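Note that one protein chain of the assembly has been removed; the remaining protein chains are unaltered in position.
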């Protein structure tokens, strides 16, 4: 079976130290589950941190670049897609992920959360501020999950991404 | 000189009666200023209302469709652009507008407000709820304006779109 | 009824003097029929020539730019769409046109002719070299037309774009 892909969206240059620490731990945890990490691919902020974490744990990393120059990708991105779409690539980021984690918040991330929900994808807000949570809860319905820790986020992803289990055998 | 283009973003099927009433008045007012209206082009909600208003006042209407079939455009759209980009076209909506008004709020509109601000465009939130205003004020800086009425929105647009005036002649 | 849109594709910097002369006459003729002209929007070669011709005859001109800066559009483009898609915008050029005329040939034009035919659009090759004609005739079927003069191209467009006529009244 083709592997699962978790999109991790978050600020680039505007990321806080806390965002990056969460992202690094998230990358390691996602890779440990055997899932690939997909990001916007640039060597900055949450993207760089989650890719570094994923590579530390031996995971596959996919990066969807806004431009057309592979050498501008984060060095820890293994599969680089050059789109030359600018921020138009944000829609591809979410469409190519089985589920999305927003790690921190900013304008690019907000566009990706909104596009993901609009496209019917599940989104986990990790380490997002209360105003962001309140805003997206107005529109996200059951597709929107809130996580306070990386462990919480991984549990949500396990539920979202795991194949349905056979029911326990109830035959006598 | 090429005419100015105001992008009006807002919910489609999810628009409220109040959103549509604002959008109709906004379309008439934008056209009365001599500016074109640009929308996502579908015959629904805020898009339909603002195009109807603009046509009533003799304005030019531009629609950027998510699909590839011109006959699915709102009948009041005069210039139809078929993108076949799905929601990827939201970035084109904002890039092709000189300034953006969000009339009401939803997931598609949220993505457009975020992309517009990310792209350096000015955005006016008209008739948006306090949570949406609080959310975007975290990131929008001086590019973000709040308007309670269509008149407020037009005044903001006049400031944004009018060419600089020559200083009054102070020669004796 | 919404007006018809003719996409005119052709070389930019690589256009010959003959390409540009044809394009100017084509622009005037398209506008005289009451149809809009749609191009890739840059101030160069066939795009510039066809827009200048169309404006001379009072026509509407639409330009789909590869970038995001309206000031880089050809000055004779009235409706400017900023895509920020690079050559990805070539697909939008053809999808947004009711029929396409290739005026001269080059790599960008070849991609547009191929995408237009692939998308089911009719394409008229005007002033194209025999090798280009032979190549596209392998794949174009009845969607592909060959024109030696602007008059020929306009006659083909009239057939393609005119609404069906009512049959003559045969009642006694």
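In this document, chain identifiers A, B and C correspond to the written order of the chains, with residue numbering beginning at 1 in each.
FYI, contacts are C-beta pairs under 8 Å (C-beta built on N, C-alpha and C of every residue); 3 or more make two chains touch, one makes a residue touch a chain.
Everything quoted here is computed from the prediction, not taken from an experiment.
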Left-out chain, listing which of the shown chains it touches: A, B, C
Options A:9, A:26, A:46 or A:62, residue touching the unrepresented chain: A:62
Chain not shown: contacting residue from C:76, C:90 or C:122: C:90
Where the unshown chain meets chain A, residue by residue: 2-3, 36, 60, 62, 64, 68, 70, 73, 77-85, 91-92, 95-96, 98, 119
Absent chain, residues of chain C that touch it: 85-88, 90-92, 105-108, 110-111, 114-115, 117-119, 129, 131-132, 134-135, 138-139
Interface with the undisplayed chain - residues on chain B: 68, 83-88
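We take it that only the chains that are shown with their structure count from here on.
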Copies chain C and chain B - interface residue numbers shared by over half, same or different: same
Where chain A and chain C are represented by their mean Cα positions, the distance between them in whole Å: 42
Inter-centroid spacing, chain B versus chain A (mean Cα positions, whole Å): 30
Centroid distance [mean C-alpha coordinates] between chain C and chain B, Å: 29
Residues of chain A touching at least two other chains: 85-88
